[in-house]
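Scroll down for the structure; my scribbles are underneath it.
Every protein chain but one is kept in place in this view of the complex.
After this line comes subunit A, so read on.
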Amino acid sequence: MLDFFTIFSKGGIVLWCFQGAGVTESFTGPVNALIRSVILQERSGNNSYTHEALSLKYKLDNEFELIFVVGFQKILTLTYVDKFIDDVQLHFRDRYKNELEQKGSLKLLNNSFEFGNEFKMLLREAEASGKAKSPAPMRSFKESEKSQKTVKSMIETKGGDKGKEQSGKKNKNTKKDAPAAEAAKGDQVKAPPTVQKVTVENGNQGLTADEIMLKKREEFFRKHMAAPPEKTSSKSPKPQKPREKPRRVWDISGKSGKSTKTLDYSDSRNGEDSTNEGEPNQDVFFDQVSAVGLCLFSSKKAGGFGGMFGMLKGLVGSKNLTQADMEPVLDKMRDHLIGTSSAKGISDQMSSYVCLAVASTVKQALQDSLVQILQPKRRVDILRDVMDAQIQRRPFVITFCGVNGVGKSTNLAKISFWLIENGFTVLIAACDTFRAGAVEQLRTHQRRLNSLHPPEKHGGRPVVQLYEKGYGKDAAGIAMEAIAYARNQSFDVVLVDTAGRMQDNAPLMTALAKLIAVNMPDLVLFVGEALVGNEAVDQLVKFNQALADHSMSDKPRLIDGIVLTKFDTIDDKVGAAISMTYITGQPIVFVGTGQTYNDLRSLNARAVVSALMKA
């Protein structure tokens, strides 16, 4: 059923692979596509990916730096695949632990990892278990409970009604309480399977519904939870309470149910006086430490607490931080500290030491990841692209879009100044036919630029020209005419200025999408101001969405770059840069730092990130 299964190291060497019967195509292409789009992007939460007709699921093993990938046809829905990957991972690790633990790639290259037989056995098991979960057959009437009830009990009288209603209510309560009880128990239980199981059980209507519920719940608890069964009896009186809407608890410190009283340290009492204060302080300590990233304590073996050496081991390794990692270590540390008699003094010292050590590591990792986000994924060399277009005898078209008042026209003028300085001729297309004074603004810029670079010095023709058709006309039509004019007059660059529009304004967004789809510019720049804050995400998402929706082709032109304006107004609040780059994945091409023509910069990722981290 599977098309292929590969195990390869993060360095790229395939350790073992399996190709299903009858599959002739190589799987290298789809797996490479999976790596590039999912693993490197690190965006999607789930672990599956579709590539043409194949559906791929993967699993990372960060301890030995391996990746397990399975591929099967998209049309098949195989339920056993997730568990199967986990099993294969465990078996492979156990078998080749020695070879994999060594540092350096020589062992990986020289060894041949034989895994075929085990794999076949695991596959057979997985397929068998998948078949076993077939839907339950319908019961015949004789088997059902209804056939065993007397007719009298089913007659609806007033008293009988109440009895039936009450039992119905209790069933609903138990249905609600069972998941609530389980959620209160701990994070280890997965919610969906439990809810499913309870709803299936609720099909049993009858006089003995409560007992059935209790019995089934006890069974379930015993099976799934590590907690001792006597706790379930304490939970059982709960469903008898009338259900009222629970009071909403706004958690202040991330831990629900904590009152503000315990967090009130305004009293000058010492901690040693009352035992009550020992608890909250320790809780706060654990909050602090867990918030900073206590999982760095955990060595590569889960749950191991080796004191200082454990911390060092954890710091040296590059482990991905997950909630599951933190849980066992947190508990162990809690027990350890409670066990020591002078927990209070030591815990304070430890917390500060831990926080310092962990914070610096976390800060470095955060800095590296932020720089990686801000680094342009592809080249940002506009001059080179313009030269290319020059060779091909066509104008290079740049379109500016954005919401109202971000600085599109100003930055357009700055960019045309930069292009003129590098010896190109520019045509400005005034496609803002709505705002009063837009065309005059561009005309003023054109005059100033021409006076700065007079035509006599540049071969007799003016370096900047404005193409405008007044107000009220269709922007897309003006843009098309401008590009044709530029091609005839052999201008090097066409800068298209559009009207500012809110991202929620559907007709205007449609008009913009039409302009871009019809004219196919070489570069679509989104102009955003650095002061924008959270709005940036909304703006960019909606702009991209509109461009994708209204384009006719299957490869729509989306936003290719970002111009970040008014950068001089923010001193250290440079977060907008990060959010914009992360949302689109496109680089920040220009940074506007003022109102004169010289205030145009490029982005220095390291400087921005260090400014961000300094705050």
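Please note the rule applied: contacts are C-beta pairs under 8 Å (C-beta built on N, C-alpha and C of every residue); 3 or more make two chains touch, one makes a residue touch a chain; residues count from 1.
Everything that follows uses one rule, which is that contacts and distances are computed from a predicted model.
Per its UniProt record, the hidden chain corresponds to "Signal recognition particle receptor subunit beta" from the list "Signal recognition particle receptor subunit beta", "Translation factor pelota", "Tubulin delta chain" or "Sodium/hydrogen exchanger".
Among the residues A:74, A:378 or A:448, only A:378 touches the chain that is left out of the figure. Of the candidate positions A:387, A:537 or A:583, contact with the hidden chain is made by A:387. Listed for subunit A, the residues touching the missing chain in the whole complex are 6, 8-14, 17, 28, 31-32, 35-36, 39-40, 65, 67, 104-106, 108-110, 368, 371-372, 375, 377-379, 381, 383-384, 387, 418, 421-422, 567, 590-591, 593, 600-604, 607-608.
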